[in-house]
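Please read the structure below before turning to the comments.
Missing here is one protein chain; the remaining ones are kept as they sit in the complex.
Order as written gives the chain letters A, B and C; numbering starts at 1 within each chain.
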Amino acid sequence: MTPLSYSELRQRTRERDRSLRDKVTTLEDAVRLVQNGDHVAVGGCTASRTPFALIWALVRAQKHDLTVSRSIVSTEGDIFYASGLSRHIITSWFSQGIVWGVSKVMRAYTESKRARFEEWSHMAMGLRYRAGAMGVPFMPMRSMLGSDVLARVSGDEGPADAAFAAAKTMECPFTGETLLLVPALNPDVAIIHVQRCDAYGNAQLDGLTFMDIDIAMAANRVILTTERVVSNEQIRRHPDQTKIGFFTVDAVVEVPFGSAPHECYGLYEPFYSHMDLYAQMTARDPEAGAQAYLERFYHEPKNWADYLNRIGMAELLDAQRRGSGIYDD
Amino acid sequence: MTPLSYSELRQRTRERDRSLRDKVTTLEDAVRLVQNGDHVAVGGCTASRTPFALIWALVRAQKHDLTVSRSIVSTEGDIFYASGLSRHIITSWFSQGIVWGVSKVMRAYTESKRARFEEWSHMAMGLRYRAGAMGVPFMPMRSMLGSDVLARVSGDEGPADAAFAAAKTMECPFTGETLLLVPALNPDVAIIHVQRCDAYGNAQLDGLTFMDIDIAMAANRVILTTERVVSNEQIRRHPDQTKIGFFTVDAVVEVPFGSAPHECYGLYEPFYSHMDLYAQMTARDPEAGAQAYLERFYHEPKNWADYLNRIGMAELLDAQRRGSGIYDD
Amino acid sequence: MTTERARAGLSLAPVPGYTGSELLAVMSGRLLKDGQTVFAGVGIPLLAAILAQKTHAPGLTILFEGGVIGPFVEAGKLPPSTNEQRCTRRANMLVSITEVLLMLQRGYVDVGFMGGAQIDRFGNLNSSFIGDPNAPKIRLPGTGGGNDIASLADMIVAMKHEKRRFVEKVDFITSPGFLDGGQTRAERGLPAGGMFRVVTDLGILGFDDTSRAMTVVALHPGVSAQDIKANTGFDIPVPADVPTTEAPTPEELAILRELDPQQLYTA
Partner (left out) sequence: MTTERARAGLSLAPVPGYTGSELLAVMSGRLLKDGQTVFAGVGIPLLAAILAQKTHAPGLTILFEGGVIGPFVEAGKLPPSTNEQRCTRRANMLVSITEVLLMLQRGYVDVGFMGGAQIDRFGNLNSSFIGDPNAPKIRLPGTGGGNDIASLADMIVAMKHEKRRFVEKVDFITSPGFLDGGQTRAERGLPAGGMFRVVTDLGILGFDDTSRAMTVVALHPGVSAQDIKANTGFDIPVPADVPTTEAPTPEELAILRELDPQQLYTA
C-alpha cells in the first residue's frame, strides 16, 4: 500500500465525473463500483455507522481479494474474512468489542496465516487517510516511534509485513527532532453510511464523524448508503452542515437501518441481543459459526428488509428507542 | 517565526489552566493576556468576523511590537500599522478589499520600510496554522514551489525577509517527488470573534469558519469575543456543533457587533458606507487619514457602544437587515 | 437553469455594443465546460462562471476561496470578495479556507480562473510588487490563493491587454505559469496544472506545447495581429491562419447586465 505518485493520483481523479448529478441507485448496482482487488475503506468505527448493507451486498455479489482498511474493525471484519471478501485488513484494533472479548474468527484466520491483520496506531490510520485527503504522500507524526508496531510495518522485524510500505523516520529540518512519516492511503473505494444526504451525495452527519470526512476526500470512488435521501434544497439551507461533498460521491443508496446490527447516531443504538447472538454462534467453532451466520443472515434473505426481519422487529424497535434517546435531555 | 521545539510547545501548554471554568471577562481585562512582542493570530478573513472589538481594546491599551498573522488582511491591517500595534504582518493578501483597490496605508508603511508585510500563499498560511494545531513542526505541500513568494520567504532573494524561517523543499522518501515543508505557526495569542459561545469558551460558528479552528488549536492562549454568551446546557445539547473547545480558550468577552464594521455571518453584513468612509479618509493622505480615523473611532469613544454609535445606528440596522437575509431563502 | 435562462432572455434589450470587461467575461465564460469544477475569483472570473452556468454549462461547479462549494450568486448581489456571506448563498457545502484550497491539491479542481495585474511570456503572474521587490514602486496586495490555484490547476486568466501588463519578465512571480518555459515548471516541483488560456480584450492567448511561450489562439472581432503585437511587451507569434472569435451575443450580454446592474465589474 505505497502512496500513489502525484500524477497517478491526479489522473484517477480527473477521469471521474465529479459534477452535480443524480447518483441514487440500488445496492446491487452500487457494488459494481467495487472491483476485485480494490482497496476498500470502511466508514464509521467499531459498532458505529458500519456500512453493513453495502458489505452485505458485496458478500452476496461474491466479491473477493479486497484489501480493507478501517479506523477500528468490529464484527464486519469477521464477515470480510469468513465470506472471502478480504484476507487483508489494515486497522488499529480488531475484535467485536471490549465487552465481547477477542474475536475468535479473527484469531482463527490470522493465527493460521490465512488472513492478515496489518496493525497501525489509531492516529496513524487517521493521518494516513488525511494525507490521502490532502493530496500529499505522507503526514508527519510523533507516535508509533520506538514501538514494535512501527518495527513490524516497517519490515525491520518479522517477515510477515515486510513487503509493505514502511512508515519512515526523518530528522525535522526545522527542529532536528525525530518524526515519523506515515504514507498516504488513497482507497480505491470508500463505503460510508450516513444519516442523510441528497441525490447528489451531499451528506450531513450527526454526532461522531470518526474518520469519514478524510476517507471520502482520500478515496477515488465513494459509495454512500443513507438512512434517508433528502432534497438538495434542504441541504442548501444549511451548507455548513454538509460534511461530505457531492463532488467526492459516485453512488447514493437509500437503506433504512443500513448499519444494523451496529448503531447509527441518533437513530438506533447497536442491536445488542443480536450482537450477543453473533458472539454465541462464533464462540465454539468460530469458522463454522461464522459460515452458519453468513448463510442465515447474508445468503438466505430475499432482500434487506428480510435481513432486518431475521434480526427481529422487537430488537429493531428497542435499538431505535435507545438510539433516539440521545436527544431526550 | 521558526517552529518551537516540541518540548517548549508542550511546556507552554502544560502551564495553562485548561479546565472547564468560567472565563467571562471584559475587553480591558482580556487584552492583558496580550504581551508586547507577542505573535497574535487574528481570526476571520478579509471583512468577515474580524475581532475588531478586541483590536480596538488593544489600540486603546497602547500595546506595541506585536507580530500579527492572518489568512487575509483587510482594514484591520491598516489599523495595526497606523496605531503602532504592529509593524510586521504575516499574511497572503493585504488590502481593504478588491472593490476598494490597493490599501494606501499598507503602501505608505511598507514602501517606506517602516513596516513589513511578509507574504505566504493562502494555503501555506492555512497549513502553517494546521501544523501548529497538530503539534508537528511542518506540513508538506505542493504549491509556492518555483515562485518568488517562496524565494522571498526562503531568503534566497532580497535581504528583507532573509532572517526569517524559510520554508524548505524536500525529496519525498516515498515517491521521490519535490515537496515544500512549511513551518508551523503556534501564535502566542489568537483573537477570534464568534456568533456564540458559553462561559467556558465552547464556541459554535455559523457559516464560514476560515482558519479559526486551526488557529485556536495552534495558539498558546485564545481570547474569544462573542456576539452572545449562551449556557453550557445549550452547547451540550448539540456537542457536534462546538467548533472551538473550551480547553483552548482563556478569556470570553461578550461584545455585540464585535466585528463591526466587518461582517458576522448570519447577523450582519459589512457596514459598507462606513467602509467607504474609511477609504475616503485614507485616500489623499493615508497616514494622516488613518490617524484621524483612529482618533475619532478608537481613542475618543467612551466605550464600545459609543464606537458603534459613531459608526451610526442607521448603518448598523442596515448591516443587520442584510446580514440576517442569508437565512431568508 | 432553463427557467433562469428564459428569465434572462425575457429581459433582453437591444445591445448597442459592449465594454471591454463584458467582452472578457463572455469570451472567458465560453472556455468553461459543463461538468467542470472551477475555482473563481471575484470580478470578471465570477461573472464569466455564472454566465457559463446560465448558458452552456448548467452543471458547472463554482468554488470560492473563502470555503464555498457550489453556490448560486444572486443577480445584483455580487460579493465584494470570495470570503463574505454573500458568496455562500444556496451553496452545497461550506468548508474552511484550508480545505477548499486543499481540493486544488487533491486534484478536485479542473480550472482556476483569475484576473491578473502583470503577466509574462511564460504566463507567470505578478500581483505582489511593481518594480524591484526590495524597493518597490508599488506594494500590491499579494497572492491570496493565486499562487496555490496557479500551482495546482489548469488556468484561465482574464485581463486587459496592455503593454505594461504583458511584459518580457514579471517583476515578481507571485503565481507560477511555466516559469522559465520548457519543462522548468515540472522540474521545480509543479507537475500538475499550468496556464491554459489568457483572455484579453484583444484576443485569446495560449502557450506553445514545447517552449511554453505565449502564442495567439484567436483574435476578437475587429482586432488585428498588429494590434496584439503593439500591445504586448514581448515578441508574440501570431499564426497566419489565426481565427476570429464570435462576438458576444445579445443573450450573453443581457445575462451579464442582469447580474451586475451597477456595472461594478463590467464598466
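Quick note on the criterion: contacts are C-beta pairs under 8 Å (C-beta built on N, C-alpha and C of every residue); 3 or more make two chains touch, one makes a residue touch a chain.
The model shown is predicted, which means the values in this text are computed figures rather than measured ones.
Shown chains touched by the hidden chain across the complete assembly: A, B. For the chain left out of this panel, the touching residue among A:Trp93, A:Phe174 or A:Tyr200 is A:Trp93. When the missing chain is restored to the complex, the residue among A:Gly84, A:Pro173 or A:Gly207 that touches it is A:Gly207. Set against the missing chain, the residues A:Ser103, A:Asn186 or A:Asn202 yield one that touches it, A:Ser103. In the full complex, subunit B touches the omitted chain through residues 6-7, 9-10, 13-14, 17-21, 133-136, 200, 202, 217, 232, 235-236, 239-240, 242, 245-248.
Subunit A residues in contact with the hidden partner, per the touch definition given at the top, are 45-48, 71-72, 91-95, 97-99, 102-103, 106-107, 110-111, 117, 119-124, 126-127, 129-130, 141-149, 152, 157-160, 169, 177-180, 207-214, 263, 265-266, 269-270, 323, 326, 329.
To be clear about the criterion, only the chains that are shown with their structure count from here on.
Chain geometry summary: the mean Cα position of subunit B and that of subunit C are 29 Å apart.
Averaging C-alpha coordinates per chain places the centre of subunit A 38 Å away from that of subunit B.
The centroid of the Cα atoms in subunit A and the matching centroid in subunit C are 40 Å apart. Among the residues of subunit B, those in touch with two or more other chains are 141-142, 177, 179, 207-209, 329.
Subunit C has residues 68, 88, 90, 94-95, 102, 105, 191-192 in contact with two or more other chains.
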